[in-house]
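Take this structure, written in structure tokens, and hold onto it; I'll ask about it next.
All protein chains of the complex are present and in place, except for one that has been dropped.
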Amino acid sequence: MDLDDTPDQAAWRTEVRQWLARHQSDAPPARGDFEDPAYVEVRRSWQRSLTEAGLVGVTWPEEHGGRGRGPVDQVIINQEMARAGVPGHLDVIGIGLMGPCIIAHGSDEQRARYLAPMLHGDEVWCQLFSEPAAGSDLAGVQTRAVEQADGSWRLTGQKVWTTSAQFAAFGMCLARTDPDAVKHQGLTMFIVPMDAPGITVRGLRQISGEAEFNEVFLDDVTVTDDMVVGGVRGGWKAALTVLMFERMMIGAGAETIGFRPDRVATALAAAGADDPRVCHRLGELTAELLAVRYGGFRSLTALSRGQIPGPEAGLAKITTVNALIAAADLVCDTLGPGALTDEEWGYMTSFLPGLKSAGGTEQILRTTIGERVLGLPAEPRVDKGVPFRELRTRQIAEVAA
Amino acid sequence: MDLDDTPDQAAWRTEVRQWLARHQSDAPPARGDFEDPAYVEVRRSWQRSLTEAGLVGVTWPEEHGGRGRGPVDQVIINQEMARAGVPGHLDVIGIGLMGPCIIAHGSDEQRARYLAPMLHGDEVWCQLFSEPAAGSDLAGVQTRAVEQADGSWRLTGQKVWTTSAQFAAFGMCLARTDPDAVKHQGLTMFIVPMDAPGITVRGLRQISGEAEFNEVFLDDVTVTDDMVVGGVRGGWKAALTVLMFERMMIGAGAETIGFRPDRVATALAAAGADDPRVCHRLGELTAELLAVRYGGFRSLTALSRGQIPGPEAGLAKITTVNALIAAADLVCDTLGPGALTDEEWGYMTSFLPGLKSAGGTEQILRTTIGERVLGLPAEPRVDKGVPFRELRTRQIAEVAA
Amino acid sequence: MNFALSDEQEFLREAARDALGRVATLAAARDALEDPAAILDLWPVAVKAGWPGLLISEPAGGAGLGTFDALLVAERLGAVLARVPFIGLMPATALLDRAAHPCLEAVATGERRPVFVPARPPVSGAESWTVEDGHGRSAPAPRVIRSGAHPRLDGQAAYVIDAPDADLLVVAATDATGSPVAAVVDAMQVQPVAAYDASRSVGHVTFDNVPAELLDVDSAELTDAWYLVQALIAAEAVGTVEAALGVSVSYAKDRYAFGRAIGSYQAVKHEIVEVLRRLENARALQFYAGWARDSRPAEFPLAASAARSVAGNALDFAARAMINVHGGIGATWEHDAPLVFRRAQLTRRLAGGHADATYRVGQAVLHNPRLVTAA
Partner (left out) sequence: MNFALSDEQEFLREAARDALGRVATLAAARDALEDPAAILDLWPVAVKAGWPGLLISEPAGGAGLGTFDALLVAERLGAVLARVPFIGLMPATALLDRAAHPCLEAVATGERRPVFVPARPPVSGAESWTVEDGHGRSAPAPRVIRSGAHPRLDGQAAYVIDAPDADLLVVAATDATGSPVAAVVDAMQVQPVAAYDASRSVGHVTFDNVPAELLDVDSAELTDAWYLVQALIAAEAVGTVEAALGVSVSYAKDRYAFGRAIGSYQAVKHEIVEVLRRLENARALQFYAGWARDSRPAEFPLAASAARSVAGNALDFAARAMINVHGGIGATWEHDAPLVFRRAQLTRRLAGGHADATYRVGQAVLHNPRLVTAA
């Protein structure tokens, strides 16, 4: 029971820290505007430097360009980057989720073609999963992929909540290839070049006014048959791998989602430290955030022993988002209306409500955890065993009602 | 828009107040032990005095011994009783719910036989609806009533959460007469003499240690066919009438369920008035209780115009119970552990959690309100249209799962 | 006992709804976040509806209506996030009317627009009258200086609702002894504040030893004006919550997930019902406040504070529930939910803030528990 580095971890931390000490001055600012191609470009070249130093994809197997290290070593990189105040690699989605998916389900050709440019930031990836009518209910995706006589596929549909789409080279797209199958079984995963004819990317502005995400429209986009990942009708299985790696990213500690509780405390200390109400509210939310931090160390220990995190990893996200909402609320109550137009607190206030449903609503998460972790009985599923084609999303429920 | 009495209401208030001024000294203490027959007896004789003064069942039609007055006049009685610090009539269940049910669904003979002794407190009534496996899901009652060759019925089953059963003369019992019908349709309402052979009453102690309620066991209890209220298979309709009058009782303001917010404030003022945290928490719960009070006046206005309250009346109960839980919590936080063994605060702390599910859980209430008031779509009902006999409560869900 | 709207009140509310229904207020609230030029001037709508004269007595050219009526109009403004300078207007007209000020007729016709600059009355005797300092702290209310021939006003107040572009300000100030006085000025500096909620006009006002006219109103009337602001904010929030509830209910009926309308799921249903519960409570207190100011003035501070506390929390909850029910799409710029959210967040921090209102409820009953003795 300790949080200190093992000798091996300590050596790794030193290696990372020393490299950063030498190259920190080349790093771009940690926050910037991804709508600005120049900023994307400096971040891309920073990723390239990190990759050349062996600091990207360290948990990937060595044969695929990684270093076969454990998740704690990745966390050490994250900690050292944060400590140095420099950003990590640009392509978080690719390195964290899409690469592992290709490693797990891709063909040898796909691995050979895509992994190295991904690692180097030459080709950034995005995730084309969610749709306007398939968010929490991901298996309900309606984007159609129809096979052509020459074996190629034509994709048509609309994706949403896509990070990095505006500068990504490829997207990993979950599409329906067999509408006669029941909903989870008729899906296939495709690699889609984002510059293919028929693709339109549109920024999706959030409450804050910033376009954190994009909508991606696919209008008869043709991809060749070698772009299928994990086989035709193997889409759901590939998607589950991605969701599992998503949980691992959470488990490895996205502790404060970019917001720093020490800054909250500092702001409050300057403004309202003498009010016991402020102190009490700060105490409540701080205790929750500390719980997430130390719960994260528990998850990370399990992860480093090869245990795959279950859906309960989502509890940390629920706690974090709600504690940060409480923090933003407290700061604004204490600092007054001016806090809302302050860059840091106004952004925090505006950003968090959207985060509540990112990656599935809090309610779906709770349902999943109740059923999978606690073994509570499932709700009656009216869509079970029904071919997707017949699952006219509206009608089935009306029949059941 | 005013809360002042109309001239007619003012005259009525004067009448009530004057009577009370003359008879107040005869009144029993407002709180006592209903396990003690002597206390029940003085309450019974107090009800008789009230009835002779025309102060019981004032909203009942005159032909049935009431005074045909509006609900506001009943509220005026309640207010004046509270003001004088004397208890109201003993048989709250009979006068408020069972009498109106007999008036609505009973035969002329039943009205002639039962209403007058009920009004005078000679025969107290209890409500035999809920069962261990049919609480929130009231239509799921399993108590069986089997018709005999001579037209009489034999009842067997177990009822629970029964107030006044230990000294009641009659119970209004919802039982299943037709297990082959779907669940709401096979029910019949019976009047059951509580001294009939086969009836056992057992006190059901709550967290506080007091037996607020009873369990009632019916073991082959015979009742004659003239005890059916509202016809065979008319039980659910009669039960709905009772539930509606229950809502009217709430709507007419069971504002604080016996706990007085002014006493909470007084206790806190003596102990912790200087702490802004106490003040804030007291402010929050007081505002909620004030909302219930003035919302009650809105309901009462509607009621006095002949509008029947909908399920939204339950929102007032939800608010009240939760605000009082917050009040008990605040008092105990402020006064320390000693408050828990204090008669008033310890009792309040212990009493309230049970109240949350009294009359259906808070969750069922919210579901009903969502569907009936806001028109939100119903949950899939797996028990719909299924004969009760086949509704082996366990199996059906397993099939559906 | 009659705790329901009269026919005239129903009519007033409908008329307000109609008048506002002809303007695309929500689109304007969104557009104005980026482009101040997109702000709609709704003053002509208000004037046409006769709102400036609502609380002004009939002889002075007003409609002579009551607090309850004013709250009904505020509720309708809240329902469509209309940028009408109503919260600043009503207390100003009430004070001018009490003082029988000569400008009343011009005010009632909408020719001159007065705005109230509120100051917080002290909770206990030891405290003083305060305003916002712009950083979440209290500052002394502006001071009236009587040294010269004419009284002059000096000081400032931050985040004053509706202050930008007003024709005259009715200022809750204090005199040399700290006693409250009402000062009317028309020579003020108002610095409009880029607001988080563009459907609300807010500004910092500075009085640099400017000439002021003192109104013949007393401390109780200035206290009342503060609580009137609280009640108006509450009523406005009630309208917003009602609108948010309506949108959430519709969406929950229409949107399907896992083969069912999402409103059939308990989690969604119960969250929406919680909005309803809070709405009903807030409305009950709106009624209480509206009735109390005219019929039980001693209870008005409690009623107005309770109304603001409950309505403010209801609005915050309703805005977040609206976003939650809509899933990710509810948090996007094009949706109306963020406008409700912005309204909730800014308004909770104005005019003393919702926490101050809650605190005042607690203080009131701690000092006088009889206020909550069952009637």
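Letters A, B and C name the chains as they come in the text, with residue numbers starting at 1 for each one.
As a working rule, contacts are C-beta pairs under 8 Å (C-beta built on N, C-alpha and C of every residue); 3 or more make two chains touch, one makes a residue touch a chain.
All values reported here derive from a predicted model rather than from experimental measurement.
J.: Which displayed chains make contact with the chain that has been left out?
T.: By the stated touch criterion, the chain not on view contacts A, B, C.
J.: Considering the complete complex, identify which of B:313, B:332 or B:376 is in touch with the unshown chain.
T.: The missing chain is touched by B:332.
J.: On chain C, what residues meet the omitted chain?
T.: 265-267, 270
J.: Which positions on chain A touch the chain that was left off?
T.: 1-6, 9, 72, 79, 82, 255-256, 260-263, 265-266, 268-269, 273, 276, 278-284, 286-295, 297-298, 300-302, 304-305, 312, 315, 318-319, 363, 366-367, 369-371, 373-380
J.: Give me the chain B residues in contact with the hidden chain, please.
T.: 130, 132-133, 135-137, 140, 160-161, 204-207, 209, 271-272, 277, 332-341, 346, 349-350, 353-354, 356-358, 361-363, 366-367, 379, 381-383, 386, 391, 393-394, 396-397, 400-401
Quick note on the criterion: only the chains that are shown with their structure count from here on.
J.: Taking the mean of the CA coordinates per chain, how far is chain A from chain C in Å?
T.: Spacing between the chain centres: roughly 41 Å.
J.: Between chain A and chain B, what is the gap in Å from one C-alpha centre to the other?
T.: 52
J.: Would you give the residues of chain C that are in contact with at least 2 other chains, written as numbers and ranges?
T.: Each of 260-261, 264-265, 268, 355 in chain C touches at least two other chains.
J.: Quick one: which residues in chain A touch 2 or more of the other chains?
T.: Each of 277, 382, 397, 400-401 in chain A touches at least two other chains.
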